[in-house]
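A short write-up of the structure that comes next.
A protein chain is absent from this complex, but the other protein chains hold their places.
Labels for the chains are A and B, by order of writing; each one numbers its residues from 1.
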Amino acid sequence: MRWLYFIPVVIFLSVVGIAGYFLLSGENPQVLPSTLIDQPIPATDLALLDDPSRLTATSLAIGKITLVNFFASWCLPCRAEHPQLMSLSKQKDLSLTGIAWKDKPEDARSFLQDLGNPFGRVALDISGRTGIDWGVYGVPETFIIDAMGKIRYRHVGPIMPQDMDRIQSVLSKLQP
Amino acid sequence: MRYFPLVGFLLLFALPTLALQPEERLTDSILEARARTISREIRCLVCQNQSIDDSDADLARDLRRIIRERLTAGDTDAAVKDFLVMRYGDFVLLRPPFRLSTLVLWLIPFAVLICGGISFWAMSRRTINAPVSLTPEEKLRLEILTKDHP
Partner (left out) sequence: MITEIGHFTLILAFVVAVAQSGLGFVGAAKHHNGVITSSAMAAITQFILLIGAFSILMRAYIVSDFSVINVFANSHTAKPLLYKIAGVWGNHEGSMLLWVVILGLFGAAVAVFGKSLPSPLKSRVIAIHGALGALFLVFILIASNPFLRQSPAPENGQDLNPLLQDPGLAFHPPLLYLGYVGLSTTFAFALAALIDGKVDAAWARWVRPWTLAAWICLTAGIALGSWWAYYELGWGGFWFWDPVENASLMPWLAATALLHSAIVAEKRDALKGWTVLLALLAFSFSLLGTFLVRSGVLTSVHAFATDPTRGIFILGILLIVIGGAFGFYAVRAPSLRGGGLFAPISREGALVLNNLLISVLALTVLVGTLYPLFIDALSAAKISVGPPYFLSVTLPLAAPLIILMGLGPLMPWKRADLAGVAGRLKFAGLVTVAVALGLGLFMRLPLLPILGFVFATWLASAVVTDLIQRSHRPGHGVGATLLKAMTLPRATWGMALAHGGLAICLAGISGAGLQTEILTRLAPGQEFLLDGRRLVFDGVTSVAGPNYTAQRGQFRWIDSAGKIKGLLTPEKRQYPVAKTATTEAAIRSDALGDTYVVLGEPDSTGAWSIRAYRNPLAPWIWGGALIMAAGGLLSLSDRRWRIGAPRKVPTLAPAKTG
């Protein structure tokens, strides 16, 4: 029965192991993984800014890798990630679409005029409902969609310079 | 410091909108009661450990509204929860689902209780049946004791 006395140590060491793993991996335990990875784009139908056509799931699956960025003019970290988006917009094989989440069209317009517009087109999700369908729980969030229209990656929070490596490696893996 | 942008992003939602407002409630009291019960089991994703029923966050209000819309459209309680789980994962449920991965979680208390109960029963049988006799050493001690304390 002596082994019974070892139960507390064993339980404790496993707890420490798990906690240590989290702390050392540098992962932020507060980031939620997306349920839409490897899933098709959810049903979407949004008006576009300064464009009579609409943004739909089909119009996003255009045979090219698309980066969809949910942003808002009232969102402070969105400003922090703008330079990275501008640099991504220069990549030839990548298409950028912005979705202004819970934002007034005129505010979104001035936001992009002030900071520059990296997006090929900008959609307006004024109620925020489409964002919820995409599993968005705050802005900014960025989705990477492959050429077939499947969501392959989600980045929660602003894309900071140190995140660019990760983004680039995802993009290169998705190249046909 | 690396967490700052994310913290900033989350803190944006700590600004008060407010918890459930009188105008949000459905006129159908049965549906409203269901909405409240469901809301209490849905986690506010941008808060520190609150349900959407209690929370002041914008997203919480949006989710409260969605729940009421779906109930009015005729969804069952389970369907409403599934709707949210499809978008946000199991994390959004404050009551962990009963699945293979959560088997340990749900069963461990009772498993340990039963094991403990069995060992208690086994131990008590052993002590009842243990022989009660003094070793020579104990006999000597008994003599000394009774000598000092008649």
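One rule holds for everything that comes next: contacts are C-beta pairs under 8 Å (C-beta built on N, C-alpha and C of every residue); 3 or more make two chains touch, one makes a residue touch a chain.
Predicted model only: the values in this text are computed from it and were never measured.
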Which chains here touch the chain that is missing from view?
-> A, B
Which listed residue, A:32, A:48 or A:76, touches the chain dropped from view?
-> A:32
Touching the unshown chain, subunit A contributes residues 1-2, 5-6, 8-9, 12-13, 15-16, 18-24, 26, 29-30, 32-33
Which residues does subunit B use to touch the chain missing from this display?
-> 3, 15-16, 18-23, 25, 41, 43, 48-51, 54, 89-97, 101-102, 104-106, 108-109, 112-113, 116-117, 120-121, 124, 127-128, 130, 132, 137, 140-141, 144-145, 148
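Just so it is clear, only the chains that are shown with their structure count from here on.
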Would you mind writing out the residues of subunit B in touch with subunit A in their complex?
-> 2-3, 5-6, 8-10, 12-13, 45-46, 58-59, 62-63, 66, 85-89, 91
Residue ranges of subunit A in contact with subunit B within the complex | 26, 28, 30-33, 35, 75-77, 80-81, 102, 128-129, 132-135, 137-140, 156-158, 160, 162
